[in-house]
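Apart from one protein chain that is not included, each protein chain of the complex appears where it belongs.
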Amino acid sequence: MATETILDVKQLTMDFGGLRALNHVDLTIKKGEIVALIGPNGAGKTTFFNCVTGIYTPTGGDVFLGGGDKKLTRLNGIKPNRIAALGMTRTFQNIRLFQNMTVLENVMIGRHIRTKAGIFSALTRMPSARREEKQTIDDAYELLEKVDLAEWANEFAKNLPYGAQRRLEIARAMATDPVLLLLDEPAAGMNPQETQELDTLIRKIRDKEGITILLIEHDMKLVMNLSERIYVMDYGSGIATGTPLEIKNNPAVIKAYLGEEVVDA
Amino acid sequence: MIGRGTRVTQPPFGTATMDTGPRMFKLSEIKKSLIVALWFIFLTFPIMVIKVNTIENVIFWRWRNMFMIGIGSFIVSLVWRYFQENEESGRRTLALFTENPLTKRMKMGSLSKRPTKDGIIRESNPVIQRTFYALLIVVALLFPFVNQYQTTILTTALMYVILGLGLNIAVGLAGLLHLGYVAFYAVGAYTYALFNMYYGVSFWVALPLGGILATLFGIALGIPVLRLRGDYLAIVTLGFGEMTRITLENWDALTQGPSGIAQIPKPGLMGLELTTQQGIVYVYYLAVGLAALTVFATYRLQNSRIGRALMAMREDEIASQAMGINITRTKLTAFALSAFFAGTAGVLFAAKTGFINPQSFTFMESAIILSIVVLGGMGSILGVMIGALILILLPEYLREVGNYRMLLFGASMVVMMIFRPQGIIANVRKVYKIDKGGRD
Partner (left out) sequence: MDLEYFLELFLGGLVKGSIYALIALGYTMVYGIIELINFAHGEIYMLGAYTALIVASVLTVLGFPHLAIVIMAGLAAIIWASAYGFTVEKVAYKPLRKAPRLSPLISAIGMSIFLQNYVLLAQTDKFLPFPELIPEFDFWEPYSHIIGSPSLMILVSTVVIMIILTYIIRYTTMGKAMRATAQDRTMAMLVGISVNKVISFTFVIGSSLAAIGGVLVASQMGQINFYIGFMAGIKAFTAAVLGGIGSIPGAVLGGLVLGMTESLATGYISSDYEDVFAFALLVLILIFRPAGLLGRNTTQKV
């Protein structure tokens, strides 16, 4: 098992005016892990994601991204599109698909940073540009097959049912060839069967594609089954970390969710 | 009660009212329209009935107008309400079928072939498309031989095709609400006019020059507005358009001010002297050529990596950024590209009319071009072309309409938005034929 660090977050702090949304949060992920970030609503999980992916610039602390042959790169203050190029990508809590484009095109956008055809190439369609375009289509289609959406390649993204839209977002994120994939509540609104399929899909992504996964999730069953390690947040601070078993029995965690100490009888 | 045409409950599927005859002629509808007619008589009374001339201190009373308004608004009201009811119930029924999660699940297999309300996924048939365009080119090329007089008008229409397609890049593809497009048009026109006046630059040099200068101008305009959203972007771009016009009017030393620049030469044909008539035809063919190039270029752009980036940015800026798209660069690209086409159209305009002044570059122009894009169907090349042809040719051919032209123009903008907001040709995306990675 490789012990290379993919994501190293040290003492991450985020203030919005007088409100401290993140308070010295630490988190480390090694290559190939599936790690979950959980906590009650308002704990700061999505804020954490936003800081790490460059949507916010943290007011304190550091975020380092590793992976591949690169050394650790400090991400603070780097724009989200650069971070995506460096290998970290994400999905969103409220699905953010390109509604008026087709399913295939949504995934093709994911290939944008890994391709380079510009205006001149677009206008002239030289052989190299055409090859790149064909490759983009092939790659995108392949990804659609992997998430079981290939039959809807030419359908508008907005016409897809909810579960399919979530899978599309994941396919689109995978198209960027990430080393680290952040999933923001991927199981939200799913029924048990869909959640099970999601579990299988995420495992497949990790096993077959070699992508490291960090997910925010409320569905405890999914979290416990899927993740190897869990970080728990509450009120902007990290309050516990460990394996699923350790977390399940951690009194601080129980207190955060249930509001009181529950003594195991 | 269901029978009286007033819907109290909405059943989950299907139509709601029992068929009791055309809804237009129900008593309740007639009563409502009567009230509407009376309202409009009241509303328009001062302006329509009383004509004031304070220069000569006379007042005219036009009672006939009052009756015309009354009858007219009564009829229009009946028809309008009828279509609006249909529109709403049509949308509602379709919405129930497409947005109900339960029915979505059931429809899994047949989605790809069903036409949706907002866009028809056609099987892209290259043969039909290419034949269509070929025919179009043939007609365009033969036109001057058929009818000489209309050639000038058609040239104008073609220029608006170029302008419409250019603005389409910013508004339709990239979703940037640009209300100051006329500024780039002006830059192109004045480039040719001024460089010709001071340095004797020929048309052929001015053409790319105008395009490039307009592009630079576009980038310059894009930089301050990068962080602005939607409506703020609209008003600032509008401001830029107006600022350009005012500067053109007042900076006499550079631009000759309100009197404009005259005697701009038509493009030469390898040094040959052309008669006026031949000159017009020549310009016409140039317009056809440029328009064809623009269509070609925008088509290529639309279905390329750049085009997709623009559309992604339009759909969701945050998500596209997260997928690696550089928003700053993409926005500036949109401004630059659209400005380029406007610049070339401007050079053509200067050559065609031989005389330009700031009055040709008002906000109204920007509004007209915007209408072409929106009415034609944003993002659709064919739609924009049709829109340009209709919007420019129709008023020309309805000569009697004359003064009422702008009135109808404004009214049709409103009507189009209410009854067919997607435009003439709705959002059509490229259909990729999949046979293990193949493409048409």
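Per-chain residue numbering starts at 1, and chain names A and B are given in the order in which the chains are listed.
Simple rule for what comes next: contacts are C-beta pairs under 8 Å (C-beta built on N, C-alpha and C of every residue); 3 or more make two chains touch, one makes a residue touch a chain.
From a predicted model like this one, the values you see are computed outputs, not experimental measurements.
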item: Contact with the hidden chain (one of B:L38, B:I246 or B:A262); value: B:I246
item: Chain not shown: contacting residue from B:L136, B:V236 or B:A292; value: B:V236
item: Identified contact with the non-displayed chain, of A:T3, A:N41, A:N94 or A:Q193; value: A:N94
item: Identified contact with the non-displayed chain, of B:K31, B:K51 or B:R329; value: B:K51
item: Of B:K31, B:R64, B:R227 or B:R329, the one touching the omitted chain in the full complex; value: B:R227
item: Selected from B:L38, B:I71, B:L254 or B:M417 as touching the chain missing from the view; value: B:M417
item: Touch list for subunit B against the chain that is not drawn; value: 39-40, 42-44, 46-48, 50-55, 59, 65, 84, 177, 224, 227-232, 234-236, 238-240, 242-243, 246-247, 250, 318, 363-364, 367, 370-371, 374, 378, 403-404, 406-407, 409-414, 416-418, 421
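Criterion: only the chains that are shown with their structure count from here on.
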item: Distance between the centres, which are taken as Cα means, of subunit B and subunit A, whole angstrom; value: 40
item: Sites on subunit B touched by subunit A in the complex; value: 98, 101, 104-105, 108-109, 111-112, 116, 118-119, 121, 297, 300-301, 304-309, 311-312, 315-316, 318-327, 333, 337, 427, 429-432, 434, 437, 439
item: Subunit B-touching residues of subunit A, taken from the complex the two chains share; value: 53, 55, 79-81, 84-85, 89-90, 92, 96-102, 104-105, 108-110, 112-113, 115, 117-119, 121-123, 125, 132-134, 136-138, 141, 150-156, 159-162, 172-173, 175-176
